[in-house]
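Data block below; observations after.
Only one protein chain is missing; all other protein chains are in place.
Labels run A and B following the written order; every chain starts at residue 1.
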Amino acid sequence: MRLIVKNGYVYDPLNSVDGERMDICVKDGKIVEKVDERKAKIIDAFGMVVMPGGVDIHCHIAGSEVNAGRLLRPEDHFKDIEAKTAITRSGVGHSIPSTFTTGYRYARMGYTTVMNPSMPPLEARHTHEELNDTPMVDKATYPLLGDWWFVLEYLRDGQFKECAAHVAWMIDATKGYAIKIVNPGGLEAWGFGRNVRDINDPVPHFNLTPKEIVRGLCRVNHLLHMPHTIHVHTNNLGKPGNYATALETMKCVENLNNGDKPVIHITHCQFSAFKGSDWRTMESGAEEIARYVNRRKHVTLDMGQVVFTDTTTMTADGPFQYILYQLTGNKWVNHDVETETSSGIVPFRYRRKSYVHATQWSIGLELALLIEDPWKIYLTTDHPNGAPFTTYPRIISWLMSRRARKRTMEKISRRAQRRSLLPSINREYSLYEVAVATRAGTAKALGLKQKGHLGVGADADIAIYNLNPDQVDLAKKPKAVRRAFQTSAYTIKGGEIVAINGDIVKSVEGNTIWVDVKLSSNPRTVVSDLKRRFREYWTVEYENYPVPEDYLTASSPVSVKAEV
Amino acid sequence: MITLRPRHRFTVPVDAECITPDSFADKSIEEIAALQAWEGNRKRVLGDLFKIEGETSAMQEKVSIHIFEDVSKVRRIGAGMSMGEIVVEGSAGMHLGEGMKGGSITVSGDAGSWAGCMMSGGTLEIKGDVGDYVGAPYRGSTKGMGGGLIVVHGNAGNEVGCFMRKGLIKVHGNIGQFAGVHMKKGTIFVEGKCEGRAGAEMVGGKIIICAYIPSVLPTFTIDTIKPKVKVNGEVILGPFYQFIGDLADNGNGKLFVSQTKNPHLKFYEKYL
Partner (left out) sequence: MKNNVITRLKNACAISETKFLNYSNHRRQVPLVRKNGELMEASLDEAVRRSAEILAKASYPILYGWSCTSCEAIRVGLALAEEAGGVIDNTSTVCHGPSVLSIQDVGMASCTLGQLRHRADLIIYWGSNPWSAHPRHIDRYTAFSDGRFQKSAWRRYLPRLNAALTKKRLDRASSLVLRKEVSAPTETAKSPSYALARKERKMIVVDVRRTHSADVADYFLQVEPNRDYELLQALRMIIRDEELDVDEVAGVPVEVLEDIADVMIGCELGVLFFGVGLTMSEGKLRNIDAALSLVRDLNKRTKFLIMPMRGHFNVTGANTVFTWQTGFPYAVDFSHGYPRYNPGETSVVDILCRGESDASLIIASDPVSHFPRQAVQNLVSSPLIVIDPQITPTSLLADVVIPSAFVGIEAEGTAYRMDHVPLPLKKVVEPPEGYLTDTEILQKIFQQVRRLKGEV
């Protein structure tokens, strides 16, 4: 299948293209230099913006935690429905869409790659089954390893190489993409209903600190040459004063730097950027965090932006989710997973007039606007924790337009208005920076070499938006920006046109990307160690644990060679 | 007044949420007959299912819809309506008046379950019996009835006024179990018997039972004996035992239970 996207304003930051009018040529699912015009389908992108397909670095869309949320909230579903068509399956869901609907809605926004950030390893099969049923996008998922007993024991004993070999086994067993750490140590403590207080508070029964877990896994990540850094949800998430914990977490791996490349990714940083000592005195710590990040090269972040709507919180941070239940009195689901991790789900509504919620809204934007280098911070809502992913276009309009921010600010809690830094920030994102925050930057941080750009050899994942930067002053027309990003003019996935003006015209499967770690040592030692101890740790048999490759509908491994 | 008569006997469920004064207003009979409805999984127009006759309303007149014969398989009659009236000369199906905001619905026969669910205003009157979940919210939601009046002359089933937030439900007959479960506010008034567990997990609101109830939940505590109770301005003569509960949920709801009709509850008096 040959395609030419003609004459659009191309934004391809990884190849330094900033709004140049040029043609993009596609052949057999890849971007190529040239294509015979007579044999190709032509898309006239004159007067429109052309970007690589969106790459979402953190969105909860599949797995046991997400599905428990879906089950918990039929009331979230019945008002927001998608009827079946000849091409698409039916579905539901406002904050936790069903799997087919998730895929279609991402495609309509021009997103083509999504990362599911929380997979309990024991239930990896479930995550992959759901990803198999999520069409239209390429996907990957991160296994939760920060509280895995094997990791805790090896790091406590300082055995980094053995730890790395076991982590490599786990990445293969779960067909995972990156090492995910959530409230390190806290999830193990939650097994008996407790938590850890900060990164130096030792984990009960295991005698090591969260700091040692983060540092240890950072070293493991290097030994394995993983394409992405460790992906960290910090301790004390959602607690006033936790910006100090976020800073300490970033600082604790400073000396593990890898040249100029990042070594740690702090996810949904807004939730970890609170100053103050309680909910009354809570305020934004974005300035301090931005100041630190601006001077360093070893950290990347994503926003975790809040939008004022009814949504659902769901994370692996069991103790934090329990606190949310106590704060709101809403229904609460908890699911602890043996030997490994936990999770919790609580419906939540962010209100404009709530001082705390309005401050949270401000913090996310402050982080994105105060951190000078757009390659360091990416656009997410930690879907659905901050808001459903369908709100991304609204967030883009806030980033690009002071006017849009001002309009929203006028309706929020007055006390939050007075304290917010936003009125003093003039910066408005350009389309180039938006492309970085939503596709180029994320693809680069993830180490996905064929994604997030439109250079020759890239996957032909392209989004065309009905927005003319020459005719429209984007900062003054936030509604037009929002509309354009809400519904792409065209979404092209793997060289096929899949969506046109919001209609799904073709349903495609999408690949599941995972990391195939090739150990330089003999993998059999790890396997026999695990086999020996398996029954002591888990209640399933060793043979039934790993997810075989043919379980994935379309497997797309990324090979790396490890140092162990 | 517009009249509707079923053209044939309905066996599979018919979903006719277009039958509301709001959607009939300012439409000709042909336009009304072209409104969409479902019969099982088949898309139909209202004219396929009903014989529609009568005069359509002029701008200011009240829209009045009369439905004749058995429509107990027809669901969502009056859904979301905000004005006008519907009269059913027969029995109506489930979800009658779902999400109603105003206007009135009267049924001469019985009504199915979920009558008046998610209602926020208007009046719903059923001369016969009604099923379960009168005035309930959607599954998983805590937003029950938000206003309006429901009157049932016959009996009602279980979970009347589940998660209720405002408004008044009156049942002249008997009710099942768990009336007012998770109730926040509002009033449920029952002239007949209750099968038990009234006010379970309530945090506020008022429930009045004028006849026999086998027991009161152990998580309710007796407060006083009231000679009479006011329901919507009307005075109901007691005497009533007044209980406060549900204490398991830190609730402050009031449960009134007839003293004369419940001699087996006399032992509570020693706690006064």
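The rule is short, and it goes like this: contacts are C-beta pairs under 8 Å (C-beta built on N, C-alpha and C of every residue); 3 or more make two chains touch, one makes a residue touch a chain.
The model shown is predicted, which means the values in this text are computed figures rather than measured ones.
Visitor: For the chain left off this view, which of A:G91, A:P143 or A:G364 is in contact with it?
Guide: A:G91
Visitor: Touch as defined at the start, partner being the missing chain; which of A:N15, A:N257 or A:N334 qualifies?
Guide: The one listed residue touching the chain not shown is A:N334.
Visitor: Have a look at A:I42, A:L71, A:V456 or A:V472 and name the one touching the chain we're not showing.
Guide: Here the residue in touch with the unshown chain is A:L71.
Visitor: For subunit B, which residues touch the unseen chain?
Guide: Contacting residues on subunit B, toward the hidden partner: 11-13, 15, 38-42, 73, 94-95, 113-114, 132-133, 139-140, 142, 177-178, 181-182, 197, 200-201, 215, 217-222, 246-250, 268, 271.
Visitor: Which subunit A residues touch the hidden chain?
Guide: Touching the missing chain: residues 62, 64, 66-68, 70-74, 77-78, 81-84, 86, 89-93, 96-100, 122-123, 125-126, 129-130, 133, 191-193, 205, 322, 325, 330-339, 342, 345-346, 536-540, 544.
Simple rule for what comes next: only the chains that are shown with their structure count from here on.
Visitor: Averaging over Cα atoms per chain, report the distance between subunit A and subunit B in Å.
Guide: 46
Visitor: What residues of subunit A sit close enough to touch subunit B in their complex?
Guide: 72-76, 78, 331
Visitor: So in the complex, which bits of subunit B are touching subunit A?
Guide: Per the stated touch rule, the residues are 137-141.
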